[in-house]
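My questions will all concern the structure given below.
One protein chain is absent from this view; the other protein chains keep their places.
The letters A and B name the chains in turn, as written, and every chain counts its residues from 1.
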Amino acid sequence: MSNPSKKVINTICPYCGVGCGIGLQVSDGTVTGVEPLPQHPVSQGMLCVKGWSSAFALDPYDRIKTPLIKENGHFRPASWSEAYQLIVDSFQAIKQEHGPNALGLIACARATNEDCYAAQKFARTVLGTHNIDHCARICHSPSVAGLRQTLGSGAMTNSIDDIEKADLLVIFGCDPTENHSVLGGRMIQAQQAGTKLLVVDPRKTRLAKLADLHLQLNLGTNIALINGLINIIFSNGWEDKTFIEERCENIDALRKKVAGYPPKRVAEITGVPVDQLHAAAKMYSQSERTFLAYGMGITQYTSGTNNVIAISNLTLVTGQIGREGTGINPLRGQNNVQGACDMGALPNVFPGYQEALDATSQEKFGTAWKCEIPQQKGLTSLGMTSEALNGRFQGMIIMGEDPVVTDPDQNHVLRALEALDMLVVVELVMTETAKVADVILPAAAFAEKDGTFTNCERRVQRVRAAIPPPGDAKTDWQILGELAKLLGYDGMQWPNAEAVFDELAQLTPLYQGMSYDKLELDNGLQWPCNDATPDGTKLLHSGQFSRGKGRLIPVDHTDPAEMPDSDYPLYLTTTRLHYHYGCGSMTRKSPLLERETPSGVLFIHPDDARKLSIQAGTLLRISSRRGEVETRAVVTDDLPPGTVAMPYHFKEAPSNLLTNTAQDPVTKMPELKACAVKIEVVTEQ
Amino acid sequence: MNLSMTPQPIHLVDQYDDGDHSRHYTFQLAQPTSEQIQPGQFFTLTLAGFGEAAFTYLTAPDEQGRFQALIRRAGVLTSQLFKTETGTLLGYRGPFGSGLWPIEEIKEKRVLLIAGGIGLPPLATAIEALLANGSDVGLIYGSRDYAGQVLKQERERWQQQMPMIETFDQAVGDQLSGTPLDHLDAINQQLGGEVEAVLTCGPEVMMQAVGRSFTDRWQSTDNIWLALERRMHCGIGLCGHCYLGSSYVCTDGPVYRWREFLKQQKVM
Partner (left out) sequence: MKSYLLDSLENLFQHLAVSHKMFEPQSIPGSEDLHWLPSPKGPTSRYGTSKQVLPLAPAKGFLFPERELLFRFDGQTFIETLPEVAPQVLFGLQSCDLCAIAYQDQFFRQDSYYLARRKATILVGFDCLTPCDGGFCSTVDAGPFVRDGSADLILHPKGNEWLLIPASEQGLNAIQTLNLPPAPAEWRAEREQQQAEVAKMFPTDSHIRTGIERINQATISAEQWQRLGLQCLTCSGCTSLCPTCSCFTTFDTKTEGESNTFVRERCWDSCLYEAFQRETSGHNPSKEAGERLQRYWFHKFSDHYVDEFGRYGCIGCGRCEETCPGGIGVHSIMRRLEKES
């Protein structure tokens, strides 16, 4: 008898930077379920709740299946050629009138490397501008900026396997069990097997509750805390003198700076008692191998870059880097944010972090791409929206991002997008951002395309198509290639994803030794992978740092840009929930995940709740200087008194109507982790 | 018991407001069944595309297949129901439940019913059965406030047929205040003697208080029954949501003898 078309496709889970292996069960052309993969080196047979529900995210019922053109405020289906023509005419007119810098592109950190590569190539060759960015801005650009200054490379220095090799795990400003569950789970298991656990977080996260020591510091006091720890380390002689001598520079300046952070002062600023500071400093410096991981509780501040530098200082003076089981390990949000950065979907760098305005790089890419490389500095995504409001930026393509929901200060973004002459959104479903587009182009989802993702440990892994895209939908690189041709550029006509990869590998030294065949062999390769390291690199900076010596850079504590005052007496911080991801457009399609947190919520400490007569479920109005939202209360002592928290996944209660646009001066990273709000109870009818 | 997961067509034929966020509904089955509905049983309603939820019968379906239910607006499905016009086609499954109000066992006893808020409708079929039997029966009905009371017409009729005390958390004027348990002596007096059996339905904390109080009073857990609410997705003991210890509320309940309830709470 003929056999049914049931198969299992081995691919990579699309929900976070951990990069778990996932088997998609396919029956008659639809994904009906998932299976974990026991032999995958990262996930080892585990998945998180989002991975387990992926079959729902791939449900085609709400997918955009044809190009859509907005007419009189409504979308109507259109053919590809009609939609393309509209874009081409508009972009050409804008370019003619205002020059190439009035155009730009936002790539997607969820898309494949191939897509991201195509996106930045499209911007730099076809549009003729470095106006190319993606959402790393709102999660980890400070990591890249900070660690490039101190170490020379912004990526996770070690590998996920090092969790099991460490004696001490230090988790700063994140809860991997919520946002990177499989990695967080491996931390729990390591602790069960005897590894010590130290958590630094204003919230009592799950890991904080399990930890051997939890430093519950005040919001926005990371630098003071770290300087304080280094101060204690120096005064006890716990630093690694040989390591500092041989591999670091600028130690004197750091010594001088941290001298200004004696334990007592630090305890005052951070709210962490001196004895705990002491214990933490000892644990960190005296353990044989300390693996440090951090997340957005470090980066999403106006001091984001300095926070990262402070962490780097701590790691360097104790020599907890460059060996197995140690290192500085930023936990990245979206599945391919590492890849999007590697691919140069950033205004300032080409693929492989080659400077966009550097003459040699320009020459290299100009020759390879057969085009003039633009000379003018590119804009970040926030730069593009600001310029749009100033009338200097008119045309934009957004690939699979939903800045209206995920960016800080929603009103600002919305006004900026509405001010554009031509907004093209390449999307799976009708997001809030897509609603304001002039043209929507239907994109293929991860299960519908071949390509690669790069996870947080720099592992480049194969993504494999399991099902065909619905309707007319296409892969990003195909769409951009077709548009490029119509706009007069021939250099983006690839026959398949592998051809894109081969081109990008050739131009990206970090990826040079990789090919689809080699990636097949051992569940991917970790960069740098080239002639010198053909099997990839598990550990960065072992002999020396990418930049040579590790640079110690003194940094000072600064208050968040907006502090509570009498008008807005509470701190608001934004969080993520385990169940959802980004703006929730994928995960909210699962009836189970949707049930778990039915609509937006605000977390508040019982003391604050009592003062305001708030109970679980009370409807609240939360307002800041920028806007207000209504949502329901969850009372929990997982937060310190005086601080409230909101997840940012829900369009019904977008926390980003409230958050501050104040930015990190280096990376323009907005301060999503702290702003001042007030809360009122809404009387219900 | 109907084991199908597929609903039958039913029409919404009448509705009127009856208490805060609450409405009195009459439904009509497209194909009346001869199946008898027992006091305590429940059914489910399906609203096209909004899911399914369980409700108790206020009256059993008559020969034309008409029956009533009192429904409070609480979630997505009930909000949609409140927007639904009379005449609309809905889906129905039922009857469900084998844990019933023990009419046979208690009909010769002096019976007290204790209801809290929206817990009154599930007791209605028991009240009617006991009254029809001529049993000695009284009701204490506790609500948050006047607006929170439901089943106005029914209560007016019951008022004529049995002793009834209404009490409020937020009493105003000459309303009685306090919890139902505060008025035991009064109802005993009106009934002309100590009650011998208690049926209760309302918030779980209230039912637990009732259970404990009568256990103390009688030094026995025998003659106390309560009706439980649980999240339900099937009604036939398959979906697993309504577990209580080793039992399923949909099939073993929704009415439990207090003793059994305590046992199930403790088995785990």
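The rule is short, and it goes like this: a contact is a pair of C-beta atoms (placed from the backbone, for glycine too) under 8 Å apart; a residue touches a chain by one contact, two chains touch by 3 or more.
Owing to the predicted nature of the structure, the values given are computational and were not obtained by experimental measurement.
When the full complex is examined, the chain removed from view is found to touch A, B.
The hidden chain makes contact, of the residues A:Arg76, A:Lys209 or A:Arg610, with A:Lys209. Interface note: of A:Arg110, A:Arg186, A:His412 or A:Arg459, the residue touching the hidden chain in the full complex is A:Arg186.
For the options A:Gly17, A:Pro36, A:Gly295 or A:Pro469, the residue in contact with the chain missing from this view is A:Pro36.
Touch with the chain that is not drawn comes from one residue among B:Ala227, B:Leu244 or B:Leu262, which is B:Leu244. One chain is missing from the display, and on chain A it is touched by residues 1-10, 21, 23, 25, 32-33, 35-40, 45-49, 51-53, 55-56, 59, 61, 177, 181-182, 184-186, 188-189, 192, 206, 209-210, 462, 464, 520, 523, 578, 591-592, 595-596, 616-617.
Against the chain not shown here, chain B presents residues 3-9, 46, 48-53, 74-75, 78, 89, 91, 203-204, 229-231, 233-234, 236, 238-246, 266-268.
As a convention for this text, only the chains that are shown with their structure count from here on.
With centres defined as mean CA coordinates, chain B is found 51 Å away from chain A.
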